[in-house]
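Note that this complex is displayed minus one protein chain, with the remaining chains in position.
Now for chain A:
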């Protein structure tokens, strides 16, 4: 059944001949790729070097060793920070998937007074850089007793204007017929959103989840400010504290950073296959 649709497009793609425009495109992509990948390669390379070799800038270590990994993984602090980061990023991601979608759906599919104003108000927060918000967040946390707590790390990101905007745009592509059919079938509005509309925007949800998870996994500035106890550090904050307190141990920092990429890779690999458009259209006409 499902194998029928592929051949024509694939054939067409294979037959596409090599034109000057394509050579330029590929060259630019290659340069971009090299620029992005080189730091990562150095990170992995450095993590495999012993302390004495760190300033030997060869890409392939002369005597590769896994000692750094063993040391970092046997250090309880690193594991603690790893778990903290995972918890924070996962909770914030779930919260965004839920609330951004709920608000985006409401803005996309319900007509009510002030809808446009609310949308503009949400969008306008996109124009304020994080750096400007940090002080109000800090004052708020301090007054509400959220300093140096998990909640304090998470609350600013529990809902985002960007996510709301993204989900609203996607929900607008869901035809009203589906929702009305469900309404006639007797579903309540919440169930319509959850059971009918949400499954139709899985590509958007996956994208939102990936971006949110990555953004929070790598977040540094706010967690640094709001936390004081070492047990509450997230991984980026913890790794940077490595750098500060002892003479900088680059090979350790790079090993921690290399380990830190693993969850992001997993999240991306698991979710990216859902970023396939066209799931939704199958229920409509022919």
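Quick notes
Heads up, the rule we're going with is that a residue touches a chain if its C-beta (ideal position, glycine included) is under 8 Å from a C-beta of that chain, and two chains touch if they have at least 3 such contacts; residues count from 1.
Here is the rule we use: contacts and distances are computed from a predicted model.
The complex includes a chain that is not drawn, and of the options "PadR family transcriptional regulator", "Sn-glycerol-3-phosphate ABC transporter ATP-binding protein UgpC", "Xylose transport system permease protein XylH" or "Catalase-related peroxidase" the UniProt name matching it is "Sn-glycerol-3-phosphate ABC transporter ATP-binding protein UgpC". Of the listed residues A:77, A:109 or A:183, the one in contact with the hidden chain in the full complex is A:183. The hidden chain makes contact, of the residues A:48, A:103, A:200 or A:259, with A:200.
Hidden from this view is one chain, which touches chain A at 1-2, 175, 177-178, 180-187, 196, 199-200, 279-286.
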